[in-house]
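Missing here is one protein chain; the remaining ones are kept as they sit in the complex.
Labels run A, B and C following the written order; every chain starts at residue 1.
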Amino acid sequence: MSTTQAGEGRNIPPLSLHVPEPRYRPGDIVSFAEDPTLAEAGAVRRPAPDAAPDTMRDLPYTLVRVLDPEGRAVGPWDPRLSPDRVRAMLRKMMLTRAYDERMYRAQRAGKTSFYMKCTGEEAVSIAAAEALDRGDMCFPSYRQQGLLIARDWSLVDMMCQVYSNRGDRLKGRQLPIMYSVKEAGFFSISGNLTTQYPQAVGWAMASAAKGDTRIAAAWCGEGSTAEGDFHSALTFASVYRAPVILNVVNNQWAISSFQGFAGGEATTFAARALGYGVAGLRVDGNDALAVYAATEWAAERARGNHGPTLIEMFTYRAEGHSTSDDPSAYRAADEAKCFPLGDPVERLKAHLILLGEWDEARHAAQAEEVAVQVRDAQREAEKLGVLSGGDFKQDFQTMFEDVFEEMPWNLAEQRDQMNAERKAAGI
Amino acid sequence: MSTTQAGEGRNIPPLSLHVPEPRYRPGDIVSFAEDPTLAEAGAVRRPAPDAAPDTMRDLPYTLVRVLDPEGRAVGPWDPRLSPDRVRAMLRKMMLTRAYDERMYRAQRAGKTSFYMKCTGEEAVSIAAAEALDRGDMCFPSYRQQGLLIARDWSLVDMMCQVYSNRGDRLKGRQLPIMYSVKEAGFFSISGNLTTQYPQAVGWAMASAAKGDTRIAAAWCGEGSTAEGDFHSALTFASVYRAPVILNVVNNQWAISSFQGFAGGEATTFAARALGYGVAGLRVDGNDALAVYAATEWAAERARGNHGPTLIEMFTYRAEGHSTSDDPSAYRAADEAKCFPLGDPVERLKAHLILLGEWDEARHAAQAEEVAVQVRDAQREAEKLGVLSGGDFKQDFQTMFEDVFEEMPWNLAEQRDQMNAERKAAGI
Amino acid sequence: MAVMNMIQAINSAMDVAMERDPDVIVFGEDVGYFGGVFRATAGLQKKFGKNRAFDTPISENGIVGVAVGMAAYGLRPVPEIQFADYIYPGLDQLVSEAARLRYRSAGEFTAPITVRSPFGGGIFGGQTHSQSPEAIFAHVAGLKTVIPSNPYDAKGLLIAAIEDNDPVIFFEPKRIYNGPFDGHYDRPVQPWSRHPASEVPEGHYTVPLGKAAVVRGGEAVTILAYGTMVHVVMGVVAEQGIDAEVVDLRTIVPVDIATIEASVKKTGRCLIVHEATRTGGFGAELSALVTERCFHHLESPVERVTGWDTPYPHSLEWAYFPGPVRVGEALKRILED
Partner (left out) sequence: MAVMNMIQAINSAMDVAMERDPDVIVFGEDVGYFGGVFRATAGLQKKFGKNRAFDTPISENGIVGVAVGMAAYGLRPVPEIQFADYIYPGLDQLVSEAARLRYRSAGEFTAPITVRSPFGGGIFGGQTHSQSPEAIFAHVAGLKTVIPSNPYDAKGLLIAAIEDNDPVIFFEPKRIYNGPFDGHYDRPVQPWSRHPASEVPEGHYTVPLGKAAVVRGGEAVTILAYGTMVHVVMGVVAEQGIDAEVVDLRTIVPVDIATIEASVKKTGRCLIVHEATRTGGFGAELSALVTERCFHHLESPVERVTGWDTPYPHSLEWAYFPGPVRVGEALKRILED
């Protein structure tokens, strides 16, 4: 080490730590300035789904949008869906919102311990599910209840899980909303963030190794991208060109932390794709047609053995993180209202009306209809009980089942002990 | 889910799994075709060290080189070092190589349990250390012994660690080559890959939070980039704009796995930087001047509060992974010889000769001189013992020390028990 | 003196430690601006600035990893892991790095980190908001593991942990953040203000690591517990009028063997209670230690009342939780034997 080297004894200014800060905090007046990365509808090119990743390194820095401010579908990504299919999507989005609203109120009424809404993010799940095949496997986070609704899964079944009641196929073992529906290609939700990501890649690798035609798709929040599982998933997906779609739902917030704490100040989440040499898209997540188009493109890519796609779905978490959260403590009250990409239900509705395929009256009627559907489902579900303090809806014995396929001696003994002790204690 | 949807009942070809395969395997004739990503010396632009990351997204896809095929230093990255400094670097690189050679033979002679060479990668450590300040903190992997040699650390001290002998400051606790030298700004090496990466970022964050002027640098192999720690490190470095240089030493192999198994088929390792919105450079790691220049640039960037840099050092692991490895089982015999970027010592030597600052005779004399220096150091070190089977060089009691600052009762009891039992057994 | 609940006491401990030592910093998911999902770090960013109290990416691996590097620099990091259930991604940095840094560098580098994390069940949190993974940490050489059971201890132990020069895992029994829950989930929980240990000095003091507290003297049986279970045990003992000696371990590594040994040698009987899964839980170590050291004083086998060997089930929480019924039945067995 030369002593003449630069640095020693230099009079240089001190370092400082950069700690990100969101644009607005409680009390601030929100006014989102023009954000050039949000691009105009129709402005982004659509490469062939088999294009090499290095021919589309621009895409992560822009935004795939189909619906323009008036509600017209424009540009190369327009999926040209029939009005019937668009109406079906709208209905499912409305049904999802109604379901959330009702279950949220059930929790507030003390009927269960916990609930999480996906308000404002309905397009992300519904439109993606519409663009996938029924046999494709979904590895969701807790905010993709829309996938089940898109696949016409029983609301009663979902509610029974939320209530941990006698009808709960998961035997009351899981926190509300941690659904598992193999029949609907919906993987068991984990409470540990991002673990589903490498699992989706593994499922896709298995499908590829077996010469199957089914692909996998996974979802995680933008905050969750910081977990190591995200990196494992992308690395394995890239190395083995796994037929998988990896969605990052950037709803701007992770509980109280804005997306800057996951790296969103420095670049987009779609740009993560570049580091792994895989295709990356950044999509208007409140534009159901854009979500559909991007998912369709990525599915075709995966199914054609052209490898994985990372899609950032740019959206906004319009409500609290969960029933345990009060966002007014950390973000400005009207951020959701001011979010530049609007509301996905309103936007799809406007599109259909513009096409002459929908009107306010039909919309109001449909809102009423899905509300009734949810209310009826709730009545059915509640017949099987709701969760409350000390009153068990499940047979105790089930607690010891399914730890292993066959119950080992220690669990059998523990079950017997529990029964004996409760008996001895007269309960 | 509409039943008319694309996909169901489609006659589509089966998926297949892509499992990477290196270009050459044992028995193959190696002939590296022109690789466009290797760029010509001098061809790559040098942005200002405070340039925004989004103004240099091209750099990860090319290669910063200073020495041209004849040995001339060309282009904007030429660090314009004095001949004295270049000669000093050359000497340290030769010393590192001689040290490796001798310790490797000591292991083969049964004097210790394990050794790892860095042959072919000497420039990566030596030139980087030369471009850092002495107070900057290094978080190395096991293949950066050159950092210690660059900082003039005692060879005898290093050897005592390799021998786990009475002179070993680490009390024989660590596998050979897992040095720790706080005085030389060299962090304790871990056997667990990539753990040093977020640690380096944490050190840099601390330095920044304290208004210090010292920065941190870390090294890991290209194979090690797949670990979750890599992702954590880059995420935290990006979020807090930590003053840190994160080096990926892409020596093409990770034990028996070529770099394609870490994602190297799909893109460069420098491109990982893009995903985090941080500066990324891809550098000819066998070109000491390029390594110096890139490190100097990144250090200036970090010290000026402009954030982290990820540098891929493109090089080749010329020997086996470790003394436990035989690379002839998995790679072509003459790959090292045919590696298009040559040998770092030869290239720096040619440069000095071209400048008229060096000649074959001086080179031969220096080779002899460093060999003698190493041999003398070895003699010194061996006076304090070498590792061998059952013969302890360390006081037993030390085994129980340093688990905690103060020894708790269980360790004190265990120490006493060990002493008593050995006494009882007459040993 | 002030009246504090557990959260307030823990908050006060960090406040005091940060006041006294500019090298103490706190960080974690939602820890900065918002002050933590349980509000344990509320107000610290405002008071000490963003350089000393800040939010992090959602990466437990990164949180612990950067803490190790900060500690190597010379800071005293106090990271929070939002729930103990999420500590596993950070485990390698804890067990392979923080725990062994002093040893492997022969004292050159150290890792004086205090990892705080809410743990334990009883809040209808399901499998991933209820776990008690303390046994995993207890098995790792080089880590200390601390579990307070009341506000006074929580503050004193946390300050001691932060001032300790070795890495400490500080598990906070979240069920008793707001009151000393005795396991009777069907009765209203008393607030801390009615409990003497809610009297907490406002300034600096420490409760030493590695020292248990005999929270109730007795002759008939020794009960070893920590965290929430101390209150469950005390409730049963009081209700049933058993002359038990109740030992609140407070630190499980290093465990206060002298206190345990003295108590069991006196009573001749021992019950161990914890919430974690039974097999391989810390109760096993306690049972082994007691038998090894007090064998000839024991009049009945050491018993364990623990969580069952299953994941933590959401709706069957109160059947899983080792509550008053199970503790009571075990005490009957032990005293009758």
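Going forward, contacts are C-beta pairs under 8 Å (C-beta built on N, C-alpha and C of every residue); 3 or more make two chains touch, one makes a residue touch a chain.
Quick caveat: nothing in here was measured; it's all calculated off a predicted structure.
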Left-out chain, listing which of the shown chains it touches: A, B, C
Listed residues A:Arg25, A:Arg108 or A:Arg169, member touching the removed chain: A:Arg169
Touch criterion as defined above, residue of A:Thr112, A:Ser125 or A:Thr195 at the omitted chain: A:Thr195
Touch with the omitted chain, as defined above, among C:Asn165, C:Thr206 or C:Thr279: C:Thr279
Residue, one of C:Thr128, C:Ser149, C:Ser198 or C:Thr259, that touches the chain absent here: C:Thr128
Interface with the undisplayed chain - residues on chain C: 61, 85, 88-89, 91-92, 95-96, 99-100, 103-104, 127-128, 135-136, 138-142, 253, 276-277, 279-285, 287-288, 291-293, 295-296, 298, 300-304, 309-311
Chain B residues touching the omitted chain (full complex): 17, 19-21, 25, 113-114, 164, 168, 171-176, 178, 190-193, 223-224, 226-229, 254-257, 261-263, 324, 329-330, 387, 389-390, 392-394, 396, 398-400, 403, 410-411, 414, 418, 421-422, 424-425, 427
Absent-chain interface as seen on chain A, which is shown: 137, 139, 169-171, 173-174, 178, 180-182, 187-188, 190, 192, 195, 197-207, 209-210, 216, 228-229, 231-233, 235-236, 239, 402-405, 408-410
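We adopt the following convention: only the chains that are shown with their structure count from here on.
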Chain whose mean Cα position lies farthest from chain A: B
Cα-centroid distance, chain A relative to chain B, in whole angstrom: 40
Approximate Å spacing (C-alpha centroids) for the pair chain A, chain C: 35
Multi-partner residues of chain B (each touching 2 or more other chains): 205, 207, 209-210, 228-229, 231-232, 235, 239
Shared interface positions of chain C, touching two or more other chains: 51, 56-57, 59, 61-62, 89
